[in-house]
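Okay, so here's the structure we're looking at.
Every protein chain but one is kept in place in this view of the complex.
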Amino acid sequence: MPGTTSLFIPGPTNVPHAVRQAIDCAMEDQRAPDLPAFTLPLYEDVKKVFKSAQGQVFVFPASGTGGWEAAITNTLSPGDKVLASRFGQFSHLWIDLCERHALDVEIVDVPWGEGTPVETYAERLAADTAGKIKAVLVCHNETATGVTSDVAAVRKLLDDLDHPALLLVDGVSSIASIDFRMDEWGVDIAVSGSQKGFMLPAGMAILCVSEKALAARREARLHRCYFDFEDMIKTNDGGFFPYTPPLHMLRGLRASVDLLLGEGLENIFARHHRLAEGVRRAVSAWGLDLCAKEPKWYSDTVSAIKVPDGFDGNAIVKLAYLRYGLSFGLGLSEVAGKVFRIGHLGDLNEIMLLSGLSGAEMAMRDMGLPIEAGSGVAAAQEYYRATAKPVDFSRELALAV
Amino acid sequence: MPGTTSLFIPGPTNVPHAVRQAIDCAMEDQRAPDLPAFTLPLYEDVKKVFKSAQGQVFVFPASGTGGWEAAITNTLSPGDKVLASRFGQFSHLWIDLCERHALDVEIVDVPWGEGTPVETYAERLAADTAGKIKAVLVCHNETATGVTSDVAAVRKLLDDLDHPALLLVDGVSSIASIDFRMDEWGVDIAVSGSQKGFMLPAGMAILCVSEKALAARREARLHRCYFDFEDMIKTNDGGFFPYTPPLHMLRGLRASVDLLLGEGLENIFARHHRLAEGVRRAVSAWGLDLCAKEPKWYSDTVSAIKVPDGFDGNAIVKLAYLRYGLSFGLGLSEVAGKVFRIGHLGDLNEIMLLSGLSGAEMAMRDMGLPIEAGSGVAAAQEYYRATAKPVDFSRELALAV
Amino acid sequence: MPGTTSLFIPGPTNVPHAVRQAIDCAMEDQRAPDLPAFTLPLYEDVKKVFKSAQGQVFVFPASGTGGWEAAITNTLSPGDKVLASRFGQFSHLWIDLCERHALDVEIVDVPWGEGTPVETYAERLAADTAGKIKAVLVCHNETATGVTSDVAAVRKLLDDLDHPALLLVDGVSSIASIDFRMDEWGVDIAVSGSQKGFMLPAGMAILCVSEKALAARREARLHRCYFDFEDMIKTNDGGFFPYTPPLHMLRGLRASVDLLLGEGLENIFARHHRLAEGVRRAVSAWGLDLCAKEPKWYSDTVSAIKVPDGFDGNAIVKLAYLRYGLSFGLGLSEVAGKVFRIGHLGDLNEIMLLSGLSGAEMAMRDMGLPIEAGSGVAAAQEYYRATAKPVDFSRELALAV
Partner (left out) sequence: MPGTTSLFIPGPTNVPHAVRQAIDCAMEDQRAPDLPAFTLPLYEDVKKVFKSAQGQVFVFPASGTGGWEAAITNTLSPGDKVLASRFGQFSHLWIDLCERHALDVEIVDVPWGEGTPVETYAERLAADTAGKIKAVLVCHNETATGVTSDVAAVRKLLDDLDHPALLLVDGVSSIASIDFRMDEWGVDIAVSGSQKGFMLPAGMAILCVSEKALAARREARLHRCYFDFEDMIKTNDGGFFPYTPPLHMLRGLRASVDLLLGEGLENIFARHHRLAEGVRRAVSAWGLDLCAKEPKWYSDTVSAIKVPDGFDGNAIVKLAYLRYGLSFGLGLSEVAGKVFRIGHLGDLNEIMLLSGLSGAEMAMRDMGLPIEAGSGVAAAQEYYRATAKPVDFSRELALAV
């Protein structure tokens, strides 16, 4: 197919040119004497992306799922009780992983389209006077439904109740894209992956871990070796690794973190909000609804769009891919066929996103949805125009390279 | 600026990934014994892109301007008369080059927005009973105005008059994108460049030369060395070069020609027509006119769009670049400010083009043009939907890699 | 430092240009409908590299250590007895991993420089009349000492004793470089990694698993989720994945496997033997000894060279890196300082290796070792000349591209 295809899935996201070039490096010796001069500052800078000064960063050659596993095996013991809520495919999978590691998961099911039920959590934690709940899980951004949860609120109730449970957060599709504050929110472990806001290919689980969670490893009796924090600490502290690291990916991470800190986290969050809001304007112009039930749940990294009864969201995704070379996100599990998803995170701007909205319009019309051609695009255009950063043409040119 | 910028200028065009990778090769010895096994088949295949079986291909490390110079210095002598028409910046520049090489150019000026005036050519050639006109120049696709000329018609009148003049054609922005037939149209020299339909970076002038034009080098007394066909023939025939060739670009050319012949020239022409027609539908929906005065002149590789009085086309281009990261073509020379240009050639598909149309709408509205948001995009969408190749989903998947 | 640096460590190895380019791809949707058309044939072809028709391939985003973990957690239960031998850092680490997963490891320590003690294994297995030993571990190629073990012999004694233990093999630094025969040797799980013979960056554990080992997962009670074969099987069988796969690495694996099968496994083994033998000739010319005690243990992928008393092998490695831009392998653990290692595996030829031997000579002489300049290089040169494939110049050229 001539031309480029376009990716509007909620990860993997587009890898910026500078990051791709950094990854495309010659292989190197993971025991070279000057490697720490590369790795130590890198790990320090990755912490900034988590907004953490206190935490310790771990990078495992793994997917985000591996990050979930690292989070629990290093802090918990068989039979430990954890509190978790299920409202989408990814919050479900983390629960499943816990159960397969013999944890006792107290599951709070809420309708898909809502997020972490802070009030229910409050009840359960308040009831846990014996302190049986060792960890509270929060899926910060449920990728399957486009729902963002309120991590700070969970922290607050733990503090209010003076509950000692660890706060473990899945930030795979939020960190480096939308507001996340490791230290301020008192997150104990934040799990992220390389292939979303970090704008890298898949293959690295990136975690930030609080001192409290680190200390928990001493009592945690779940088996672990590959994902053991201890082995990492022993070698990482000197700038090295317990086993062969994917140095090409770490070179890419260096470039990615340079881009992230160069743009500025607050600017990145604002950009993602602006891009997302344009999509929401388009959805509204189409006369459709989001899966996320209320604005407070709206995710700025992914929108799950409900298709009208009688239509198949997954067929739209398939048609868009085969006919127009566009990748949108399928509806998964409980919402399979009922939604299709537009990912709007990572290395993205409004012009790229408008091509995706155009393609979505075409695919929906091809499938017979009663959508007006150009309507969503026009709504998004107008929003983007109104919110475009004014360009001081003369100054811009003077600064340009 | 996050995300990719987009190029809608009429060249350089986007370089396909496979071509970029082919260019990114290790340097190699231009005198290696196995080089002919690479170069000889390559040159044969390049001829196919010109639709020539009889011609000989020359590749100079140069821009298209160098190709113009090669065309005349190898075939003409100081004081020779050539017939040429001027209707845009690029037809103008070739004439200028001829004059600086001491040729006597009989210039036929026609309004910008029209193309080669076949009837006037006929008159001039008919009047040239003494055969003073040694060459007739045709700018197949005037990039500045988006006008395509009728080369076959010029051939026909030369044949009808039995006039011996060489037919020299500037196909820089047409060849490998829109219909061009070297042998069938009796073109004596076709000049192309790497950075348009060949989808390569700038840096190579690619010519196809008829036997008649080759024979003319024996009498041609214009000085030449760098661009001398003779030196090329002596070495190219064995698969080598008279001076260091840009082998990385030739490796890229191999990849490009593989893509072109793989897609099929007729499919490429059809794709360019479809893409162009979508743009024209958008222009019409905006209530604007093309610079090209009549449909018969419409170019399928570039559209020059007239902006209403009181607006500055070049300001639109500048704003689109600085605010939205989009490159459109400036109006040049006589039409500076009066038009802006959308290039729609090379490695392009409808989704990419729709992002350009969205950006054009935004930039025009930002500048105050009375354009309805989404109108052009909607018109193009509908055209593209109506003309999309039907996808047999099951078969498509079976074939896919 | 101008010019390229050179890597003579036993992994990561040089990534061939074609593989690097395959990795450097645009991100893609891991749920695209045409993905199975890519993944299913790939997995089939990876099996060929293991010389397996019966086995099933698993690819985890992980290092080789993750592969070890996958091998045991999917087949064993807490308290299970496994038989293993320790004769280097890597055989040690796998044992350590087993112990941390609550396995009861019967360790056979042998001097570093020897390999798997087949006779001792025979005794232990013969004594295990109750069938307590559930698995036998073999480190096929101990990277720390340059020692290759006889896997076939271990298979034979299991067969001779009719012992039901699984045969689990660490082939990280052997597979795709030296002779390995999954099916013929009755290996139950072979663990490899991307960064050695597969000539990819680190980041993928690649396993081949027998039906018998697969069946064992049903009884195996070690916790697992990330490395669970079951989840992989459910999705891999349709061409998909249980979590986001590193598709760029799989694209690279496709290119790598194409190169491996294109060159031919037997040719690859022969090339590695020839390259290694040249190094051994050089070592001998230097008057030095290998860590491997006998020729039967000699590894064709890495040579650990003993430095004379009073010299520090690690200082040689450090000097070679800092002064000449060359990476050799450090001596690890018990042999730290006593050896330095030359890796000679992967995408390598004799000319590259001669530069490493030159650099080793320079570094050793810089450190004061009584080595004659050029002696090792000359010995290797002569061996390589004597064993160079004769070139039929005319035919070679005719075939060349």
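To keep things simple, chains are lettered A, B and C as they appear, and every chain counts its residues starting from 1.
Just so it is clear, contacts are C-beta pairs under 8 Å (C-beta built on N, C-alpha and C of every residue); 3 or more make two chains touch, one makes a residue touch a chain.
Fair warning: this is a prediction, and the values are worked out from it, not measured in the lab.
*Asks:* Who touches the missing chain here, A:H17, A:R221 or A:K234?
*Replies:* Here the residue in touch with the unshown chain is A:H17.
*Asks:* Of B:I23, B:L42 or B:V302, which one is in contact with the hidden chain?
*Replies:* Answering carefully, the residue with contact to the hidden chain is B:I23.
*Asks:* One chain is left out of this view; which of B:P246, B:G359 or B:G376 touches it in the full complex?
*Replies:* Selected residue, touching the omitted chain: B:P246.
*Asks:* Among C:H163, C:R280 or C:K318, which one touches the chain that has been omitted from the display?
*Replies:* Spelled out, the listed residue whose C-beta touches the missing chain is C:K318.
*Asks:* Provide the residue numbers of chain A that touch the chain removed from this figure.
*Replies:* Given the touch definition above, chain A has residues 17, 21, 24-26, 33-34, 37-38, 393, 396-401 touching the missing chain.
*Asks:* Touching the missing chain, which residues of chain C?
*Replies:* Given the touch definition above, chain C has residues 1-4, 6, 14, 16-17, 263, 271, 318-319, 322-326, 347-352, 354-355, 358-359, 361-362, 365-366, 372-375, 377-379, 381-382, 384-385, 388-389, 391, 393, 396-397 touching the missing chain.
*Asks:* In the complete complex, which positions of chain B touch the hidden chain?
*Replies:* Touch with the absent chain occurs at residues 4-5, 7, 9, 11-15, 20, 23-24, 26-33, 61-66, 68-69, 96-97, 100-102, 193, 195, 201-203, 222-228, 242-249, 318, 321-322, 327, 329-330.
The rule we apply is simple: only the chains that are shown with their structure count from here on.
*Asks:* What's the rotation angle, in degrees and to the nearest 5, for a C-alpha fit of chain A onto chain B?
*Replies:* Here the rotation carrying chain A onto chain B measures out at 180 degrees.
*Asks:* Residue numbers at the chain A-chain C interface: does the shared fraction exceed half, giving same, or fall under half, giving different?
*Replies:* same
*Asks:* From the C-alpha centre of chain B to that of chain C, how far is it in Å?
*Replies:* From the centre of chain B to the centre of chain C is 53 Å.
*Asks:* Using mean C-alpha positions as chain centres, tell me how far chain A is from chain B in Å, no decimals.
*Replies:* 45
*Asks:* Two or more other chains touching the same residue: where does that happen in chain C?
*Replies:* 24, 26, 33
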